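Take a look at this one; I'll ask things after.
FYI, not all chains are in this one, though none of them got moved.
A and B are the chain letters, set down in written order, and residue numbers restart from 1 in every chain.
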Amino acid sequence: MGFGRTGRAVASVMMERADVRLEWIVRRSARLDHRHASEVIGVDSDDPAVIHSAGDASAAALLDEFPVDAVIDFSSVSGIDYYGNAAAARGVSMVCAVSKFDRDVEPQFRDWGRCTRALWSPNITIGINFMLLAAKTLRAIAPCADVEVVEEHFKTKPEVSGTAVRMAEGLGLDPCEIKTVRAGGIIGTHELVFGFPFQVVRLRHESITREAFGNGAIFAAQHLHGKPNGFYRMEDLMAPYFARLPA
Amino acid sequence: MGFGRTGRAVASVMMERADVRLEWIVRRSARLDHRHASEVIGVDSDDPAVIHSAGDASAAALLDEFPVDAVIDFSSVSGIDYYGNAAAARGVSMVCAVSKFDRDVEPQFRDWGRCTRALWSPNITIGINFMLLAAKTLRAIAPCADVEVVEEHFKTKPEVSGTAVRMAEGLGLDPCEIKTVRAGGIIGTHELVFGFPFQVVRLRHESITREAFGNGAIFAAQHLHGKPNGFYRMEDLMAPYFARLPA
C-alpha cells in the first residue's frame, strides 16, 4: 500500500529479494494503473508487482483475486481505512509503517488483532528497533547511568525526529531534552549516549537510504507468519531474540 | 586481591560506594602492611580496607578472622593459588578479573564452582559485557549484516586488544580481521560496526579510566549473591536482563 518515495523504495527491495514476492501495489492515483512496478522503478524482477489504484479496485477484490500472506503499508493516514477490514476478515497479516495518524489508531489495530496479526510500528527499520530494545536492557542493567539522545537530520527537517521522541519516551527520558542537529543533507542519525562514571557506551544508528524500511517490513511480515493473532509492535517480534541469547 | 594500578582504582571505587564495604586487601609486597587503603590512596572512607601481604597472612586465616561475601581479584596469574581453595571451601563468592593466565584455568574455576559461585571474566566492565551480548543478539536478528571490529588504544600498546579478540570470537569473526588504531594516549575504545544494505548500527565503548573495572566487579559480586554455586562469566549475570525486557 503506497507508492510514494518510501513506498517505491520498499517495493524495489521486495522485488530484489528472492525470499519474498511482491504481488501487487495499491496507490491513490490511477496514473500508473496496471503497469508493473519493476518497469516503473527500473529494476529486474519476475515478481508480478502490478500497480492498482484504490478507486479502481477494492482491497477485498484484490485480496480475493490475488491472495497474499501480508499487506505492507507505507501509504498515508487513510490507507488503513481502505484495506484494514478486508485484510483482517481474511486473516492476512498487516504490517503498517505509517508514522503518524491524525487520531489514535491503536484500538483499531487491537480490534483487527482479534482476527489476524496486526502490526503497527512508526519506524520499522531493524536497526532502530534493535537499538531501542538494547537501550532498555542497558538501562535496566545500569539504572544510574545518564542517557542522552542525539539525533541529526537535514537542515530543513523542522521538528524533532519522531523516532528520537519514541526512544526518549521508551527510556523514561524527557523528549524535550533531545539534542537535535540540523545540517546540510544528513539522511538521519540517532545516537544514545550512556554515560557511566568511568566509561561511555554509545548506540548509534545511521540511515543510508529509505530502502532500510523495506528490509524492516519484510522482517516484520516474515516474523508475523505463524504467530497467533494479536496486535504487534516491531519490539514484540524482536524481543525473543534478546531472550534467546546464543552461547 | 591485588593493589597495582587497577587494584587501587578498584579499591577506591569500592570505598566510595555506600552499598559495598571493602574489608581488606592482600598484595604481594609487605611494604604497606596494616596500613589503610583509604589513607594510602587518599580518599575519605569508613571502610576498614586494611592492607595485608600474602606472605604475612593466609587467605584461610583472613577469611576466618574477617569474613566477607566475596573476594575480588585484580592481582596476577598466581593470585588464585593463594585464595582459591580457601574461598571455595568457605562458600565465598569469587570474582576474578585477571585478564591472562599462563595456563587454562577454566577447569579450576569449574571445580571451585561446585562449592561456591566462581566467576572469571577477563574484561569485567559493564559496558563491554553489555556490548558483547547486544552484538550477539543483533547478529541473531540479522545474520546477513556484515560486522567489523575496530579498537583504538595508546600508541605503545603492542598487541591487539584482548577484549576485541574475545568480541570477534564471540561473534564468529576472524580476530585477524580486527582493525587496530594506535595513536597517542587513547585509553581504549571498542567499536562494532554492523553494516546493513541501507543502514549502519554502531555499538561503541569508550574507556575513561580503569575505575570502570571497580563498578563492574561490584556488579558481579552483587549479582552472584544468592545465585546457585557454579562457574560464571559476566555474560551469565547480564543475560537475564536481556531475557526480561522492560515494557
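Operating definition for what follows: a residue touches a chain if its C-beta (ideal position, glycine included) is under 8 Å from a C-beta of that chain, and two chains touch if they have at least 3 such contacts.
Just so it is clear, the structure is predicted and the values come from calculations on it, not from any experiment.
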Number of identical chains in the entire complex, 2 depicted: 4
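What we mean here is this: only the chains that are shown with their structure count from here on.
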Distance between the centres, which are taken as Cα means, of chain B and chain A, whole angstrom: 39
Touch list for chain A against partner chain B, complex: 13, 125-127, 130-131, 133-134, 136-142, 194, 196-212, 214-215, 238-239, 241-246
